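The structure appears below as structure tokens.
Other chains dropped; remaining ones untouched in position.
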Amino acid sequence: MLNADIHIAKSRNDQVATAIRMELREELLNVISHVVSLQEALLALSARNVNTLFVGYTHMQPAQPVTFAHYLLSQFDTLNRDIQRLEEAYTRVNMCPMGAGAIATTTFPISRERIAELLAFDGVVENSIDAVSGRDFILEVMAALTILAVNISRFVEDLIIFGSFDVNLIELPEDFCSTSSIMPQKKNPDILEVIRARMGDIIGNFMASITTIKALPTGYNLDFQEVTPKLWECIDIIKEALDMLSKLITKVEVREEKLARPELSFLAATELANMLTRNYHIPFRASHKIVGALVRELISKGMTLRDANAEMLGKISATFGFEIKLKDEDLQAALNLSNIVNLHNVTGGPSPAEVRRMLKTREEILNHVRSRVFERRSKIKKSIEKLESAVKSLIGSAGSHTNR
Amino acid sequence: MLNADIHIAKSRNDQVATAIRMELREELLNVISHVVSLQEALLALSARNVNTLFVGYTHMQPAQPVTFAHYLLSQFDTLNRDIQRLEEAYTRVNMCPMGAGAIATTTFPISRERIAELLAFDGVVENSIDAVSGRDFILEVMAALTILAVNISRFVEDLIIFGSFDVNLIELPEDFCSTSSIMPQKKNPDILEVIRARMGDIIGNFMASITTIKALPTGYNLDFQEVTPKLWECIDIIKEALDMLSKLITKVEVREEKLARPELSFLAATELANMLTRNYHIPFRASHKIVGALVRELISKGMTLRDANAEMLGKISATFGFEIKLKDEDLQAALNLSNIVNLHNVTGGPSPAEVRRMLKTREEILNHVRSRVFERRSKIKKSIEKLESAVKSLIGSAGSHTNR
């Protein structure tokens, strides 16, 4: 009788959906673990670079001084939201469609809740039509992977630019690049370029799936079958990319000496104006104009902000109607990039103290993620073991039956 | 001094991000409310159609009998996951980037937490680089809207097919269709076709945004500015579509008489086999084959399952080696579509009893969503009022200052 039951509850439509969800929940946990690995690498590198000066870019132009750890933590935080999205998707993936049959459940008295529990699901996809024809759980995972891919691609783009001949702020590890025998000073960031392109593949797979599923009426259609391989492909690509990046990132070195380039002294301009307002009570708009005029004068003379002195600044201030007695130590402090970074110590700022605080809380965040992944894996493992032993004992008793 | 503070904390980069998030959180609540309206319409229509027979389709072929309420609830449940995704996106949207400045916060002693609270945010986007250059909150909302659009498009496709001349299971409301004066029997589902196409626009906007953002390095880039209008366009399109669908759906009528078409009697085939197994202990595989043979014979004679009788079925069973004395009442029960639907009463099945249970729990789900939306709106309203009154009193005191 049980045999018949199993037979009857069984339809390709709900079985396929169940099997995909069982594999997908494991893969989601795998992807999360891979993201965590990259985050660990980012934290480790950050810890070594809390005081390492770096350039904060906007519009591909140097804008303000930051630290390398501050930059790396921005990548950490972005990935954190990716993990949240993946974990939230998990709650909808790990629901059981089994028992929905072809579309209308079954007339045999099964307990869908019991099946769900045996298979380690967190609940049942109740409505049977929805259970066999809903594929938004796949699209949602692909969407989360697409956004993760965009984030990875932007990070990789940063690394390529930072490591390029002209920007040259970081040294990319040799074994992730290719060089020509004749131009040993030229390193092509091969692995990063490949990762960047592969992130596009995830977008393409998502678009293909969206296009296919959007056009389908409710109910099982064989088109679904073509969508699933694209899901697995996305997962494989992202895991490999995260893996390569985790390995690469730990070997990145900052060329801190490049921060000493005279041209980069202009990064202090904003803080110089701030100082005039803070220490000499010049209204903000005016101090902005004064510094602008100073910079223009320096440039016209082929000099940089490093060459500014108290006298110059005093003269220009006077032309704007502000007679100030500028202390040279104030000027030097305002032009010192490390000093500027230290002053940016509000929440989320680049100051080493603030970065150290953030590093600590990020360690805790990772611990929480890791234990949630662990718990989910344990739950699945236990249920499957229980199920397997139940099946074994069932087969055993069925076997002895037959033997009698 | 405060004036200066405000000036200094201020940069286009964090301001723009803050303004988008403030508008977006309200729009997210609006979209959720629009989804809820459609769900209310679905529940109302379901309540009127708990016993209305309907066809469950797979592969665009009639597969099993269900009820119209059962079908409508499958749409409700799908939309429910869309609401979850939108609410989860809300938690990441409603975080405050203010105070991040151009990229590196500020050297003036502001409290980013206090600003966030005053502006009714649930927290701070800490890392300042992340705060000004992260746009995954926009992509995430667009992804959620894209999946919602796919779901709406599939629902609309169903309605177009169900209402088409050949399928003709439902009657679409006249005022949402166009007819020609000469062919009054032909109704073109204009509004539904337009909705279907507009759902494609959301996908297109998402793709455009993905393509643009994927290519950008970290830091503010003006390309961002071109992405935001696409976000608002997606929101406007989806709200309008949900609005039209909510109005249309309440006027849909089922042509229940179409279920009486003799050809549709074949929908009983699966249950007929089940009955043979259940009542006459024929193994499932065999009963499947017996019913298959019966159907083939009927078709060859130009008949349908409605024309089957106990004798016929008995004879065919015998050819498969099963001598059964089939009661005519068993046969009639197995062929009665309403009866079949009643028998499908496991969790999530089409039986009126189960559908009624589901209707009740869905009402509760809606209540919860509505109160969460209400609470979020209240919180925003209160904070903004408080902020406005604080600003007023500040301006007042500043004013009196000036007057002195």
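Order of writing sets the labels: A and B. Residues in every chain begin at 1.
The criterion applied here is as follows: a residue touches a chain if its C-beta (ideal position, glycine included) is under 8 Å from a C-beta of that chain, and two chains touch if they have at least 3 such contacts.
The shown structure was predicted, so the numbers you read here are calculated from the model rather than taken from an experiment.
K.L.:
Number of identical chains in the whole complex, 2 of which are shown?
P.N.:
Number of identical chains in the whole complex: 4.
To be clear about the criterion, only the chains that are shown with their structure count from here on.
K.L.:
Along subunit A, where are the residues that touch subunit B in the complex?
P.N.:
Residues 4, 7-8, 13, 56-60, 63-66, 70-71, 73-78, 81-82, 84-85, 88, 92, 99-113, 124-134, 136-137, 139-140, 143-144, 146-147, 149-151, 153-155, 157-158, 161, 199-200, 203, 207, 210-211, 213-222, 270-271, 274, 277-278, 283-285, 340-341, 343-344, 346-350, 358.
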